[in-house]
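Below is a slice of the complex: some chains, not all, each in place.
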Amino acid sequence: MAVVTFLSDYGLDDDFVGVCHGVIAQIAPQARILDVTHGIERHDVRSGALVLARALPYMPAGVHLAVVDPEVGAERRAVALRCADEERLLVGPDNGLLALAATRFGGVVEAVEIARSPLRLEPVSASFHGRDVFAPVAAHLAAGTALLAEAGEPLDPAELVQLVLPRARRSERGLVAHALHADRYGNVVLDAGHDDLAGSGLRLGRAVTVNGRRALFGTTFADVPAGELLLYEDGYRVLALAVNRGSALAQLHLRADDEILIAPVP
Amino acid sequence: MAVVTFLSDYGLDDDFVGVCHGVIAQIAPQARILDVTHGIERHDVRSGALVLARALPYMPAGVHLAVVDPEVGAERRAVALRCADEERLLVGPDNGLLALAATRFGGVVEAVEIARSPLRLEPVSASFHGRDVFAPVAAHLAAGTALLAEAGEPLDPAELVQLVLPRARRSERGLVAHALHADRYGNVVLDAGHDDLAGSGLRLGRAVTVNGRRALFGTTFADVPAGELLLYEDGYRVLALAVNRGSALAQLHLRADDEILIAPVP
């Protein structure tokens, strides 16, 4: 059974997501739709890209529709992409949203521009390309439109918009990381993973400082008392900060890309 | 495959929607359930009616269940309706919620009262008719109960509750419209569409005033700087007001039915 996964910043308070489901169900009645989430912060392309890339490996291979589109109606491209691995197809705006997922699946081997796709719904509105362009193209691909070429005009994958992320680095005082994304609990995902720990002096079970504030490098929230700060590897093997029964985002006054010095306590 | 679409004001924080899905799945295991939205403001029948009517044309034809029901347990009727177009069936309270969708699909050709339907779940609770009356009737209809007549007592369609909406009008100063509904971004849908523009002096790309406040009649949010007001045709071809990266609802201090004068700037 063909699968269409769907991620967006539409939220569930309005009918945007439901209408896209309806469009897909009309075009591809046999396709199963799996919602990744529609709770991406409005217009937060980077969080969308991060969540998409970490979630898709757990979703069945298929057509992966994603819409976080602050420039809808302006000049950004709309694209459908085929990845090297597992024939995964990505459909969405060309604003970096799909970039991390594409990398995760071996890179893009075929790309088409779909803004004027013959598969879109006419007339195309100025503001709801999820319904009029992205969902119909995703549905037709799920229904078996054999080639991306039928969905739009070929595009050189090298021209796709990339996503520039900060990179954690080791310094002589410890690990210099950055806040990439926070979930609804205020847990903060950093741009550092297991590999960045080597040589950093940080050791599991030991005390650390995070921007000068005392924390434990532990494994679960229960390792620290309520209100205390925890450094841990999250469910996606990425370093993250949490406060047991609280919000690390709030306690550390963090914003996206803020530099965070994590240092071992001697 | 039979389709049941579902719109309500139940929200997703509680089990109301899930339980209705369960009831439908037990009665009609082969039916596919598509959620339109459950984020209608509590008891806001008119917003429910507007969202339902604009969303259903994008949903596959089938049984369309809708529950926004401030008078549950009081004397309002519960109904199932067959529309002239596409055999669309509507199920819900007779409080105006279904009226705009019925009109959209050619009007009601058959109506039954289902409050005491033989298809309902017994015992019927006083407060959860979604689970006990509306969902079971919708599910039986989706499972193939051939005639509406099996679902309840015939009712003259002329007796159904209608929905009275304000109507935009042209004045010598411009267009006098009203605020019908706002989405979660504070974008405000008006009671005027493309046809109301003729003779109003309003022209795409030109400046206008909205209750005396300067705005642009544009096509996308990006047409105005952040914080500025935009008049546009929304994704459903209806005139709407938005503030780029802000809320038109808040900026204009609007409430439902407020009169809004939109005038051309000479």
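Chains here go by letter, A and B, matching the order in which they are written, and residues are numbered from 1 within each.
Convention: contacts are C-beta pairs under 8 Å (C-beta built on N, C-alpha and C of every residue); 3 or more make two chains touch, one makes a residue touch a chain.
Everything quoted here is computed from the prediction, not taken from an experiment.
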Identical protein chains in the complete assembly, only 2 of which are shown: 3
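In this section, only the chains that are shown with their structure count from here on.
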Chain centre separation in whole Å, for chain B relative to chain A (CA means): 32
In the complex, chain A residues that touch chain B: 11-15, 17-19, 21-23, 25-26, 29, 42-43, 71-74, 125-128, 131-132
Interfacial residue positions of chain B with respect to chain A in the complex: 1, 3, 5, 7, 12, 32, 34-39, 51, 54-55, 58-60, 183-185, 219-223, 232-237, 245
